[in-house]
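Only a single protein chain was left out; the remaining protein chains are all shown in position.
Order of writing sets the labels: A, B and C. Residues in every chain begin at 1.
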Amino acid sequence: MIRLEEVAQDYGDRRLLRDVDLHIAKGSFHFLTGPSGAGKTTLLRLCYGELTASRGRVLLFGEDRKDMGRDALADARRQVGVIHQDCRFLDHLGVAENVALPFTAAGLPVPADDLRELLGWVGLAAQAQARPPTLSGGERQRAALARAVIAQPAVVLADEPTGNLDWEMSLRILSLLVELNRMGTAVLIATHDLNLIRSAKAQVSARVLRIAEGTLQSAGSDL
Amino acid sequence: MIRLEEVAQDYGDRRLLRDVDLHIAKGSFHFLTGPSGAGKTTLLRLCYGELTASRGRVLLFGEDRKDMGRDALADARRQVGVIHQDCRFLDHLGVAENVALPFTAAGLPVPADDLRELLGWVGLAAQAQARPPTLSGGERQRAALARAVIAQPAVVLADEPTGNLDWEMSLRILSLLVELNRMGTAVLIATHDLNLIRSAKAQVSARVLRIAEGTLQSAGSDL
Amino acid sequence: MVPGSGFTAVLTTGTALAMAFLAVFALALGLGADRLADRWQATLAQSATLRISAPAGEMAVQTSRALDILRATPGIASVRVLEPEEQRALLAPWFGPDLPVERLTLPRMIEIVEAGEGFDPVGLRMRLVAEVPGAVLDDHSRWRAPMVAAAAHLRTLAVLSVALIAAATAAMVALAASFSLAANAQVIAVLRLVGARDAFIARAFTRRFTLRALAGAALGTGLGMGALALMPALDGIAGDTALGGIGLRGRDWLWPLLVPPFAAITAWTATRAAAFRVLRREG
Partner (left out) sequence: MVPGSGFTAVLTTGTALAMAFLAVFALALGLGADRLADRWQATLAQSATLRISAPAGEMAVQTSRALDILRATPGIASVRVLEPEEQRALLAPWFGPDLPVERLTLPRMIEIVEAGEGFDPVGLRMRLVAEVPGAVLDDHSRWRAPMVAAAAHLRTLAVLSVALIAAATAAMVALAASFSLAANAQVIAVLRLVGARDAFIARAFTRRFTLRALAGAALGTGLGMGALALMPALDGIAGDTALGGIGLRGRDWLWPLLVPPFAAITAWTATRAAAFRVLRREG
């Protein structure tokens, strides 16, 4: 559904990524690792079209990112659930309203039952009315996850979704994503947490990718 | 240097913390754990006086937080290096200028050599002139750490300082904090990363605290 | 979708209010100046007078010669020799009622009604000096000419003010909108992230700013009209003087009602332009 072909990404003079080929197919499960500053977040931003690749082609649901108008891009994003590393919300709305945003922005009615159930699953039932700035770090990450998956997107891209979570909560989030994956959603998780990757591999057949020296490689068999 | 006596903290009707007694003495090393939303960040904010306790006494360098004027509080903060969970910077200044802020805000000259050395240690030498919004998640955390320690404060409070860092970088940061601690700085780290705590215990005698059900407890011997 | 920032709200509504208030005053000034210029222009068309003092024998000749010259002068609509009764009425206040005006050799007076731009008094005087030595031209209403020019000037100034106020309002609202958009960069980023289209995001801003401008302008217009209505004192004392002319009469009161819708349209256009500009730039 998302396909990167010989993509390179530059920031100014610096070539951060090069020769990246990646295909996020329906029902696939990827992990993305690499040292801090390697370009994991950059790769994710390429995948949902926030960045335009300096070289190569990025295909979002069959269309070249470069040829897409702003409205076409907006529509494509409704198919992609993104969990940002620095989770951003509409600070003047409550958590529930923020989680429901993918529906609101598409002009669709909000499925109240799904919303309540999802908030319960990520442990934010008590915070449904709270304003995002009063959330703890981990609560923000869970709210971002809920927002990313509520509209049952075709692809979920998660950037370090468990960085602020304890181990039990991390496993809980992981099992949610695994469940979605079993139902056909493609999942890509950028993370430093090797234990999380090991846990996942016990549940699904996940591919582990690693950014090293600007290129995308398959990680060794130790993972 | 920082002492909490029978402190309780409420958010609205909800009593988040109660009966908290904590003494961050010179040269001490604490870890703070607990599930997401337990109140770790809240406890840290009490420690550097951003929050005023709902009950009990908070003593910052011998003075009661409640009796301190705004200028006295500002002066006390110069003795405390804080690494926030969501690292905030002056986005219009470069990384080096941001790291040097504790000097600028105190009207002191910036020690250029120390600054360069520290940026090198946290792996941000190449990003010294970059604007904070262009940093990766882990780079931001390292910049926040550098800013917290550059003025050699008496206490360093770090909130999840390795949440976005790979394991090697986490160890590197830890060893910097251990080094500072050996020179007399008190350190308190809130973290979910049990491996980090284990690593630290091999190097210094650290106390591990755990927030559970609103109270502060010593963690079990498994850590 | 967009937080109700107290600041841009106050700024937009306040600007619209103040500008509408000023616009109403400028309108009143312009309409007043227009009326004044018209009235003064009309008095300009009133008569000048030619006075012929001549020995009794020459009077008839000089009068008819003067009439010929006047009729041949461009810019004069009509001339008329004053009746003795009219002349007596004119002079009566200066003499006792029992003055034997009939028996005196009074100068003959000719009333001149000007047309269009009026005549050229200097040229006319020169011709009269040569052919009607006893004639004295008294174009006393001339002194109003500069005042008519001044009123026209004032009217131009008022029109300019209204235009300036409109431009300033548009600029301020656009500025406030850009402000608001910049301050809400995070809101825009989040909405783009969840797949909101540009039009959806822009609408949230335009609706808000249009309503604010409308409300502010309505209030300002109301206050301005109220202030004008509360100014009757000046009307009474000096209704006919230069300054009494400032104010609204009769149907003039409908003009200010155009201010709020105009402000709303201005705000809508300015905000929409600003929104799409920012959205395109932010990517």
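The criterion applied here is as follows: contacts are C-beta pairs under 8 Å (C-beta built on N, C-alpha and C of every residue); 3 or more make two chains touch, one makes a residue touch a chain.
As the structure is a computational prediction, the values presented were derived from the model and not from experiment.
Put simply, the hidden chain is in touch with B, C once you look at the whole complex.
Here one chain is not drawn; of C:Ala54, C:Val190, C:Leu214 or C:Ala264, the residue touching it is C:Ala54.
Across C:Leu67, C:Ala183, C:Ala204 or C:Leu223, the single residue that touches the chain missing here is C:Ala183. When the full complex is taken into account, the listed residue touching the unshown chain is B:Arg147, out of B:Arg18, B:Lys40 or B:Arg147. Checked against the full complex, the candidates C:Val10, C:Val61 or C:Val113 give a single residue touching the omitted chain, namely C:Val10.
Note on the undisplayed chain: of the listed residues B:Asp13, B:Asp71, B:Asp113 or B:Glu213, the one touching it is B:Asp71. Residues touching the missing chain, restricted to chain B, are 50, 70-71, 74-78, 82, 84, 88-92, 101-102, 104-107, 147 (touch as defined at the top).
Against the chain not shown here, chain C presents residues 5, 7-8, 10-11, 14, 18, 51, 53-55, 91, 93-99, 104-107, 136, 138, 146-147, 149-151, 153-154, 168, 171, 175, 178-179, 182-183, 234, 237-238, 241-244.
Here is the rule we use: only the chains that are shown with their structure count from here on.
Chain A has the Cα centre that lies closest to the mean of all protein Cα atoms in view. A centroid comparison over C-alpha atoms places B as the chain most distant from chain C. Chain B and chain C have CA centres that are 70 Å apart.
As a whole-number value, the distance joining the C-alpha centres of chain A and chain B reads 29 Å. Centroids built from CA atoms put chain C at 65 Å from chain A.
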